[in-house]
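Okay, here's the structure, questions in a sec.
A single protein chain has been omitted from the complex, and every remaining protein chain is retained in its original position.
Read from first to last, the chains carry the letters A and B; within each, the first residue is number 1.
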Amino acid sequence: MQVFLQSVVSGVLVGGVYALIGIGLTLIFGVMRVINFAHGELLMVGMYLTYYVFTLLGIDPFVSIVIVIPVMFLFGVLLQRVLIQRVLDALPQNQILLTIGLGLILSNTVMLVFTSDYKILSTSYSSGSVMLGGISVSQPLFVSFFITAVITGALYLFLLETDVGQAIRATAQDREAAQLMGVNVRRMGLLAFGLGSALAGTAGALVSPTYYIFPQVGSAFTLKAFVIVVLGGMGSIIGATLGGIIIGTVESLAASYVSSGLKELFVYVLFLFVLLVKPSGLLGKSRM
Amino acid sequence: MTTPILDIRHVSRFFGGLAANSDVSFSMQEGMIMGLIGPNGAGKTTLFNCITGFYPPSRGDIFFRGHRLNGLTPDKVCKLGMARTWQKVRPLAKMTVLDNVMVGALARTNSLATASEMAMQQLRHVRLDHKPKALAGGLPIGERKKLEVARVLATQPTLVLLDEVMGGLNPSESEEIILLILDTKRRGITQMVIEHDMKAIMRISDRIVVLNSGEKLAEGLPREIVENQEVVAAYLGESVE
Partner (left out) sequence: MRSLPVLLLAAVAIGLFAFPAFVESPYALHVMILLFLAVVQGEAWNVLGGYTGQYSVGHAAWFGVGAYTTMMLMQYEHVAPWWGVWPALALAVVAALVVGSITFRLRGPYFVLASIAVAEIFRLVALNWKDVTNGAEGILTSDLPPLVVGGHTITDFVSKVPFYYAGLVLAFITIAVNWGVQHSKLGYYFQAIREDQDAAHSLGIPLTFYKNVALAISAFFTAWSGAFYALYVGFIDPGTVLTTEVSVQFVLICIIGGIGTIGGPVVGALVLVPLSEALRANLLSDLVFKLRLVDESSRTGLFLKDNLAHAHALIYGILVVIVILFMPEGVLGWVRGGLARRRRGAAGGAAEGAAS
């Protein structure tokens, strides 16, 4: 029972970070119907950014989020402007190929510049743990969950209460109608990709104390992000939040009860299962 | 009283809470042209989709030449002899005009040579035989509609469902289509035609079924329908086109 509770709690905490990744991806899809295969690589860039800010400037990874967010946001806006915007009307397959290519460029450029050596960002609390009612929980995981919760809450507020946020939601719901109502959908695209990139980068910052940092680390996250988004429903932010937590928990339980090497297998099998049974996900609309 | 070629019995189709079709019943005799009319959103295309197998009816039965169609996939429905055109025309854009129609003909033969002959024959009927190598995606709308008709006729159907095949056409193009429909009738093929062009419907239909808000509002001869007050009211309730 102890093991079970432990796994579930760890899973939920990791799931929070997964949710950040998923929300970014679903935002990009919701607003532009683009399936961003480079999302994991954006996370990886966030990890490297955090690593070097820590190594060169001595800033704690959790604190460096204040740097990571704007930098990754601007990076995302740049990518959108230069690349993604140009394929918004292309075949979805071509869009996917483009983002796959972008992912390859990002991961391999990082490899060329920083080598593929595994980097480790260890802080004083990297292996620390916190006691939660009898269950031992990783300290960095604990802190990142709270930061995730704060960011997610801020995002919800932004989307629900601000004008810009509502414009984004309008564009996601019906691009043409939003345009007719005067929304600058191009700018919404820039915002969406920027936000998505910022969220991915932040997730990277949050996991950097606990994961090995290397150029290819993004690819596992990309596929996982898709599982989360499909599970939760493409375009649904609440769905992505739920999906992240579910996937985190499934993975954690699989690692505890089956094997650590096979935990991803479970996630992918679950993915196929969802795609087949309810491709619109838990909260998505049946559009397929 | 011969067995109707198409028998629609108490068909309903729900999407979530919305009843797109509600208890619709009528039948068609072989060789006739049935007009299917009604304001936008009345459920006409939904009915077509149910009949041709894109989704099964939620309730009720559909019989075609004695076969129960419920749940059959569209390809099987086509093999049984029913073909349909699309409200928004769907050319196989990167294929040539001839290849488009050959795809239809290949439903009945495995030989490319035979299919090619059958396809050219249909293209001659619709007067598109002068540009067999043109890409379907590059055709103007009138020719795309004719291409679609040729393509479905190449599958050698006994029943053809035409969904607003005159939509977006100018008067002379519409006239061509009307002549095509009458010619198809002469060849013994039964047809159900969804159309908004009232004059055309009056000219070609043997009988008319009127749908409104998913329900069958009226059925009868063209002159009966035109004089039906409920039908007039249903159309006046809709915004002017």
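The rule is simple: contacts are C-beta pairs under 8 Å (C-beta built on N, C-alpha and C of every residue); 3 or more make two chains touch, one makes a residue touch a chain.
No experiment lies behind these values; they were computed from the predicted model shown.
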Listed residues B:5, B:78 or B:218, member touching the removed chain: B:78
Selected residue (touches chain absent from view) among B:5, B:24, B:102 or B:123: B:102
Full-complex contact with the absent chain, from A:8, A:87 or A:238: A:87
Residue touching the undisplayed chain, where the options are A:88, A:147 or A:223: A:223
Listed residues B:155, B:174, B:190 or B:205, member touching the removed chain: B:155
Subunit A, residues in touch with the chain not shown (by the definition above): 35, 83, 86-87, 90-98, 100-109, 111-112, 219, 223, 226-227, 230, 259, 261-262, 264-265, 268-269, 271-272, 275-276, 279, 288
Residue ranges of subunit B at the interface with the undisplayed chain: 52, 54, 73-79, 83-84, 86, 90-95, 99, 102-104, 106-107, 110, 112, 115, 151-152, 155
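In the analysis below, only the chains that are shown with their structure count from here on.
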Euclidean distance of C-alpha centroids - subunit A vs subunit B, Å: 47
